[in-house]
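We show some of the complex, not the whole, and keep each chain where it was.
Naming follows writing order (A and B), and every chain is counted from residue 1.
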């Protein structure tokens, strides 16, 4: 077997050194009647054979890059520079462990320090951690943190929050015995969230752009939350938007969480992604997750270490701020490299192209008969009301080789009033031809 | 060679990515347009390449040397897995594109589940958890849901003192009270101690098997029976699954839920701290509670069930762990690894992993001390610091001295139940020659420590990109992001 270095000669010599007759003698602690002899699975396969098997599965899927593609709602198709994917595959990054031995992991640590700084600057916050699993779990952790900070147990969730995110928060809160007040789906961005904030509220969770694409004015919500001693948790699922849109930090958010997939990371059917988590300096010791900090070594040279680990499970066990251990290191690396390549100038240009493409697309689509646009403002994503069931229309378009967007019913099933709504995203990968193909195909199926 | 921070060499007006300018258009941002600068320096492509290549050169990695971190299973990461994960049909598909256009992905998830269930002898699997600790959370949430479904109100979880910190942290995160189970002298759990703690308040026990001392819990069946008799559930921490694949099925040991670290046993790369993937396998008693989304295997193929509206009788998921469907990128890599090994290779890998750990034990047993005497271990071997008594060298010193010899240190000071613990897991990826050199190096270090050559240990590491770092200073006034130096401090430099 190509991954196993021992020849049988090696094995015999090693058993002799150990002083046992056979490998079975090393497994005697397993009760004999429970010892397994053979699994009902195929035999070892050559690399060619593995490529064939997985290639066959891959061929049953329709890749984003193979068709005009407008699917978003929390995960976005962006162009990742070849440099990014090359660098993250370097052995020294890819096959290294969590940097618990800082003397020989300064590479990973410095990258995490750069990541934390980039995320803090982007979100307009004081500090960021070294990544979470993804945006949805980061949001759930933000709610738990708000409970710790405020010593209250009630979170209010905007109806513009991604329904999957809502479900993740609800599931965890339910188990932990906390309260979640989730507002109804808000595709038109007309909810009155201010009215729901009261003295029991630990936090208000608001996503902008919302899952329906609306840009939300966070400042009044922050003001109202602060008035009653609650926190504003801002959620950003399309981080590219921050190239053009005012940062949540500047609008008064206390915790900003987000999905970083858009920068540096492929779609990969939903994971692995990279959760962003940033907050105010004063809350830093209530944060979940790893933090990398600057220090000096025995010779006084600058260096980096994981720090404030007294918040963490491997030290504090059941008193930890979170049970998180593994983070999204390699995805954070991809984020940081891509963001470094972009720089502010590149990010703003990228955001501008996304916005331009979405504006053009929204204008073209909303001219179709029976189609109306629900958004006054948006970044690279918007919601349309179609003259029929959106899921059926999307299937019809897929059959024509166009992936048109996410029917709201996919996220909010069983709500007839939402059945005709379609969330459409457009990024820098879309060409004029892509847009024309969608418009033409939609005209045909309507 | 030193490498500056991005923020010291980058410039806000430099970019390493080109775009064509869009045709003129009218913004639709409303009043939300950004007013402030972001302050994100950029680098041109050649500068960025060099910056990150040079940073990478400051890292240790499996590909450059043995990485004997006990409990972490740092094994070879095959590059065929990386290649497969990057097939457009697997890497470039959106979690919310029509299911009709991702049937290969659904089939792949079903296939991964089939392998995991056959290897564990369990009934169902939740693929979506994003890492081991997230899998623990998933498993314990299912247990809580099951307790509730029975109308009970059990709020205690038993955890041995040798457990990973994630175990108690997980239980506490969803409101359980953690009660510690003491260990026997050899680090294993005494069934009598468990029985003494069982009560109608107890919801579950969380046990790691093989345990963190590198030993198989030989009384696991008796413990499971007692737990079940008390109406509680048996959660198994699967971090050490690498020792027993194809050797024992946890389902037959009485386990009700176990997470599997795909980034340990199934070689998806650790990536400097993630991403991982922590699918959870369930016994029949818990299967109904597995979270959304899950794969339902129907007569004409697998179906991805995403929402409550699609549930069938007997399916009572406790909710959702995460947006979308889990770590597909890791599923591909893990399945590629499993297919490569096959049933025979997986069993051989576990055998070689255990063989290697025992070979290291045999090579060091006369010089280093084992907390419960010299006995057969599983895939990792545990030493304590007794052999350093009187030398003035601590476990930490010893570990840092390994760095100067070109090795990553073993896991130190864990499990907590052993004084000055050193937990060595070579994994099956190491050749005999590699282990021989490793053993010889450690033997040499032990002799040096015992011969009074203490300074070498206190000073270590000397031959690394950095000497020992001041962790206290880092924690006292945390500096967690780059701040522009004050003008006067620039002048002073």
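Methods note: contacts are C-beta pairs under 8 Å (C-beta built on N, C-alpha and C of every residue); 3 or more make two chains touch, one makes a residue touch a chain.
As the structure is a prediction and not an experimental result, all values here were calculated from the model.
*Asks:* Express the subunit copy numbers of the entire complex in terms of the labels on the chains shown.
*Replies:* Chain copy numbers for the entire complex: A x2, B x2.
Simple rule for what comes next: only the chains that are shown with their structure count from here on.
*Asks:* In whole angstrom, how far does the Cα centroid of chain A sit from the Cα centroid of chain B?
*Replies:* Centre-to-centre distance between chain A and chain B: 19 Å.
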